[in-house]
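For this view, one protein chain was removed and the others were kept in their places.
Let's look at chain A:
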């Protein structure tokens, strides 16, 4: 079976123009990353801010062109630098952003937000657009009455549901989730993670899940890729990466993650008593 997404040695450079006294500079944001994701699976990309994970997301969603390397979606080569993006390609990959307060237009009703991808990319008539939006609202755990409301009337978790619904309107093959739960409270985070898992089962969706929260990654991912300064320092199945991390950065990352199990707390209290 061909993987839904395959990347071979992806690179992305940003050129910063120089001034009169300053020479131009090139930032290598992503320095040659290769991976592939099969249908219905989740690849998690982990790393700290500035490591290039969002740049990677922009390349996968065809927002930014690739500087070097090859990207195949459903076996077909994609290169938006040389050929214009078709609406067919656009509907294959969709993205959900981190901040649901910023990613929904406050001046549009939820219904308009949901039908917009259909207006732009398809020739579906208005009444069918409306029906599909209604159906999608129910699918993500909202109600039909929410169709005519504005984003400010919703909580963070509900807005993230709207953002997910919008991404699913075009029946994408691949969904890029750029820190979808990091702005949410713990109990709401659990609800959104469950929703994502339900949708994946129902539509056989493929996820590229970007996160810095290792506990979330461990919960949701099949494969994990750890990025550090634009390079993939670790790539493997979840169990492989979590049980036997190879790279020193991955080990630092695991060591830095707070642990909530009772034994770890007991050990910490003991340490503290000894010092005091």
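Going forward, a residue touches a chain if its C-beta (ideal position, glycine included) is under 8 Å from a C-beta of that chain, and two chains touch if they have at least 3 such contacts; residues count from 1.
Everything that follows uses one rule, which is that contacts and distances are computed from a predicted model.
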{"item": "\"Phosphoribosylformylglycinamidine synthase subunit PurQ\", \"Acyl carrier protein AcpXL\", \"Monovalent cation/H+ antiporter subunit A\" or \"ATP-binding cassette domain-containing protein\" - which is the UniProt name of the missing chain", "value": "\"ATP-binding cassette domain-containing protein\""}
{"item": "Where the missing chain touches chain A, by residue", "value": "48-49, 156, 185-191, 193-194, 197-198, 212-216, 218-220, 252-253, 255-262, 264-266, 268-269, 272, 275-276"}
